[in-house]
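With one protein chain withheld, the remaining protein chains of the complex are depicted in position.
Moving on, here comes chain A:
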């Protein structure tokens, strides 16, 4: 299929209708003059100089979507995937088909992007290159757009080997308007469930806890019915800071342990560790009984099944309520390589293990992230439990 070497201008790709290669044109308005290959603007009829059979071929042939999206709907291809899933020395694994995602585009996605920029807000979705960005921002079947707002800027004071968020020793000072602006933006969207997260700010005396707490307060003032989840740093183990956030009025306190204890040193910054993270989760519940606690583990960094199981047990013993498990994906070449791609079936197995261990819910899948469909899981679970009066 002829595809000219010219890269089309970005605005063509964000047409909600999607570009069609089949329509040839010498349309001068788009500014792509003299393009001898296919033209991606979908507005005008075919060129008059083509022979009839070629015209038909272009009309009925593949369009850009076929080239761009992987074969996601056909699950039978996953089982047939013969590629290597476990890394050998010196190699870099190829992405298995169940991890391929569509390029984000569409009205909801663009609207969200514009709102965020105009209010000078950052999302971890963009900064950490989340593969679900198209799905979450586009909204699910109930058009519930979810975004995880990143407070305190886009620059972190730690450089963990799994994370591509920018790093600096002394990031720019906090924006004192941010708590107010965040609450305003979320009110504009009419979100029912919002996740607030942040970078590590070891340069601040309280690690940013006060800033976090103010944001939650503003949010709840504007909309008392909104459900708020905070995914916090470890505040270097400062339990007073944890308390400040935990009693601010949030509904879910989340903090990620990221990996099994044996791999903490390899994967996370040395200032972070498993015990410290578990202490954070435990303390949140001590100072705010009734709050729901949540954590997340990445799989595929070289951990064994025994290690995963014993970690899950340790978390349940620490009374952590919700657990999410997802596939680690290497964000840039300066980060850790993927050691193994865990199959969707194996993820389902861990979901069952989590349920059997007694977590309120276990979200487990290759593309699951800490706040992926957080609202849906939480609300669905809460509603069901209330029906059976289990809470």
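By our rule, a contact is a pair of C-beta atoms (placed from the backbone, for glycine too) under 8 Å apart; a residue touches a chain by one contact, two chains touch by 3 or more; residues count from 1.
Simple rule for what comes next: contacts and distances are computed from a predicted model.
Peer 1: I notice the complex is incomplete. Of the names "Tubulin epsilon chain isoform X2", "Dihydrolipoyl dehydrogenase", "glutathione transferase" or "Adrenal ferredoxin", which is the UniProt protein name for the chain that's not shown?
Peer 2: Missing chain, UniProt protein name: "Adrenal ferredoxin".
Peer 1: Kindly state which of the options A:100, A:117 or A:161 is in contact with the chain not pictured.
Peer 2: Here the residue in touch with the unshown chain is A:161.
Peer 1: Decide which residue listed in A:295, A:311 or A:370 touches the omitted chain of the complex.
Peer 2: A:311
Peer 1: For the chain that got dropped from the picture, name the residues of chain A it touches.
Peer 2: 89-90, 156-161, 163, 166-169, 260-266, 269-271, 273-275, 302, 304, 306-307, 310-311, 314, 333-337
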